[in-house]
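The other protein chains are all here in position, but one chain of the complex has been omitted.
Right, chain A next:
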Amino acid sequence: MEGTTRVCDLMHKGVVFCRPEDNLKEVAGIMKENGLRSVVVMHESGEVWGLISLLEIIRFYGEDLEGISAESVMQPYKIHVDPQWPIERSIELMKKRRIEHLIIVDPHAGPKRPIGLLSSYDIVRYMAHIPSGQFEHMLRLHTANP
């Protein structure tokens, strides 16, 4: 593809979220069922309040998870990434802030309305630059020579 690669080209559209009042057992279930490493905490108004990653959950191993709310453990999230940003700008932000995920917001609906997620892994996939149709070939090669 010619031209600048933008955040919207690589991001996952849509976000899996929990509510601030959900308990940690429910959040762990959302992560497990969706195979996620982080969950967006979204208020019922549709605004992003924070992000919960794996480490925020495992800290409470062995404790009463149903007595702990998502809001009490989430990392407040105040970074607003526009889907039209060049991908380089988002990478610089991830490197500078040492974060694995960026929440992408709808610039027309206000700074707190999430429309997608961009993870460091999405960037790795982009950098791996596996030509179309080669993925299955590489997978077979790897399986044959573990």
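Observations on the structure shown:
One rule holds for everything that comes next: a contact is a pair of C-beta atoms (placed from the backbone, for glycine too) under 8 Å apart; a residue touches a chain by one contact, two chains touch by 3 or more; residues count from 1.
Following the convention adopted for this analysis, contacts and distances are computed from a predicted model.
For the omitted chain of this complex, the UniProt record lists the protein as "Putative signal-transduction protein with CBS domains", which is one of "Putative signal-transduction protein with CBS domains", "RNA polymerase sigma factor", "tRNA modification GTPase MnmE" or "Amino acid ABC transporter ATP-binding protein". From the set A:H12, A:K25, A:H43 or A:H80, the residue in touch with the chain omitted from the display is A:K25, counting the whole complex. Mapped onto chain A, the interface with the missing chain covers residues 24-25, 28-29, 31-32, 35, 37, 53-55, 57-62, 65, 88, 91, 94-95, 98, 100, 119-121, 123-125, 127-130, 135, 138-139, 142.
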